[in-house]
Structure formats: C-alpha cells, structure tokens
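Of the protein chains in this complex, all but one are displayed in their positions.
On to chain A.
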Amino acid sequence: MTAQPVTAAVPELDLDPFSDEFLTDPWSAHELMREAGPVFRLQRYGVYGVARFDEVARVLADHETYVSSRGVGLSDFATEKPWRPPSLLLEADPPHHTKARHVVTGILTPNLLRSLKEGFQERADELVARVAARGGVIDGVTDLAEAFPLQVFPDFVGLPEDGRENLLPYGSMVFNTFGPRNRHFERALERGAKAQEWIMEQCQPGVPVPGGLGEKIHTAAAEAGYGPDEQARLLRSFLSAGVDTTVHGIGNALQCLAANPEQFAALSGDPSLARSAFEETVRFSSPVQTFFRTTSRETELSGVALPEGSKVLMFLAAANRDPRRWEKPNEFDIRRKAAGHVGFGFGVHACLGQMLARLEGECFLTALARHVASIEPAGEPVQQLNNTLRGLDSLPLRLTAA
C-alpha cells in the first residue's frame, strides 16, 4: 500500500466545543465535524480535532505519537505548569505509566469485582425499591444516580462517612480543567478548592479504612517503590475519575430509558439485559465526551500533516455515534452489541475503573428492572454543563413500583 500524500487541506472550523450551546446539545455539531473530514482544525483554540471512529481509535492506540504526559486537556504541560501535580496514570507515558498502571490492575481484577457483586446488588435493590415505593415525582439524579455510587464507591475505597459530599465537586472540577479557562473552568476551581483539601487528606497513606481499595493501593504502591506522595497520587486518580462519571452514566441511563419506553419494557422483561443496557448508555451518551493528546513528533493522520507539539482533541462521543462504525447510531438500543465503543477510551490509557463502572451500572439497572414497573419523564431534565463530562443536574421522573 502506498502512503497517502501529505498534502490534504485541513478543514478549519469555527466551532467552540466548550461553549454552553455546544455542551448543551453537541450532537449536530458532532455530525458536522465528522463530515468536515477525518481531521480538522478548531481555529479558536489552534488545535486539531478527530470525530470519526477510525481516527479516534488510531489516536488512542498510538500512545507513542499521541502522548498523555503533556496533559490530556487543552493546556500543554511542556509550556504551562499544571494546576495540580500530574496524575501518574492519566497524565503519564510508558514506561512510568506502565509501572503505575500495573499497581492498580493487579488489585482491581475481575476476581475482586466478582466478589463485590452480591453486596452491590443488595444495596441497589434496597435503594431502588425504597425510592420506587415513595410514589410521586422523584429526582433521578439525586435520589438514584448519585445515591447509589455515593453509597457503594466510598465504602469500597474505605472513605469516612463525613465529607463524602466533596467527591462530586472534586470530580467535576478535575474534568472541567481539561477545557479552556472559561466560566466552567474558573467556577469549578472556586468550588473545588474546599473539596480538594478533603480529597488530598483522604489520599494520604494510613488514612483510608484498612481492607478497602485505598489501603490496598497504598500497600501495592509502596511495594512497587513509590513514596508517600506518589501513593497518595495513585489513589487520587480514583477519587477524581470514579464518581462523577458513574453518576452520569446511571443518570443518562435513566434518561434514555424514560425517553424510550419500549427499551425499558425490554429490560423489565429480561433483567439480564442490564449490563448490555449500561454498555449502550455509555456508547450513546458518552459520559466522558472528549480527551486531548499531544503529538510527540511530526506525524501524519489520514493524509493530514501534524507538527510536533500539536494538541489533538478526540471527540469520543462523536466516534461512538459515527455511522461509519455503527448502524443507526442515534438510536438507543439496549440489545445492540455496543462493546468496542470508545466511551472508556482504549489501549494503555483505557479507563482503569471501567469494570467497576460496569458492575455498578449493571447492579443498578438490574434493580430498576426488578422493582420498577414503569418510568416516565415528569418535567424537563437539567443538563450539567462541564468541559469534559456529559450528565444531568436533575431528572424529574415518575416511577411506578413493580
């Protein structure tokens, strides 16, 4: 095969993917970007973008050309000082990244996750049955989508009861800071300052409850030769990325099921579809919409020359609805084989908590199928605008108990 000549003109787009308008409803802009070309430039920020499945997958897979150590947000760590010490996982490259990641994969194994299932399911059943029995209008976000992960996740990590309200603002802050210094970024830093103090306190070796994930990470990190500061930073990754994302996944699932009664009927009829329904939610709604990479060298992508040091914005959410890859991509179909989407990323930086997220999603949706006969919208949902995440602030619903 001969290489394509590196002469293709790059479409220049005037879109702002971090504007309120875009964040509120990104789908038509995603289509515009996919159709503009395999690679495009976002004039406003001087960055490249990819929105088709193939190009997003290629950038994710080639972690040597498209590095993470220069930050996975708009800011280039080679020229700007990061607002917090970089993550040893998210914002690192092999071989350092490989070592840190191995500490975590050795702990968060499929066997460990299997051992959690029974307990997670009991708590999901208890919560959903209780909320469904209440009758009237409920908020799918605070009553369910936040309530369930905020019960099981901090217990699993070994965090104290007091202060758990800091988890959501901290996560929201971290994901906002991958964008430009807009209103969301600045507000997130303001709100997150207090949360940050609590989070860093919980991350210190010796603080998490013995037997939980936190202590296990500290111990394994110490054995791998990491000092106390790095042990804390490894646990910080979980508290940054493990809560808001799952909350949004569950909230978005409720929204999709309420909007598609025939899909909820299918789930009710066969609760074993719960895991596949969660997978489809992650594809369809992409709680993590975007991430950046930075080119470590001059390269070429689908005929477009990229200079060294270019920021490349991957629209994961757009790739997850690329008609080149998916049949009827804009339809929410819980029986679809959604595996292979890039909602959790792919390759060496694939989301470390993805199997935990799937477990939480599966247990929650199983409980929903068991204890709820019908689920209807009861008002306008309120979108939570975040530079990276897609989720809801509130979702008024009317549930009928089964």
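Couple of notes before you dig in:
Here, a residue touches a chain if its C-beta (ideal position, glycine included) is under 8 Å from a C-beta of that chain, and two chains touch if they have at least 3 such contacts; residues count from 1.
Criterion: contacts and distances are computed from a predicted model.
For the chain of the complex excluded from view, the name given in UniProt is "Ferredoxin" [choices: "ABC transporter domain-containing protein", "Chitin-binding protein", "Ferredoxin" or "Putative ABC transport system permease protein"]. Set against the missing chain, the residues A:S28, A:T79 or A:N111 yield one that touches it, A:N111.
Residue positions on chain A in contact with the hidden chain: 102, 105-106, 109-111, 279, 337, 339-342, 344-348, 350, 352, 354-355, 358, in rising order.
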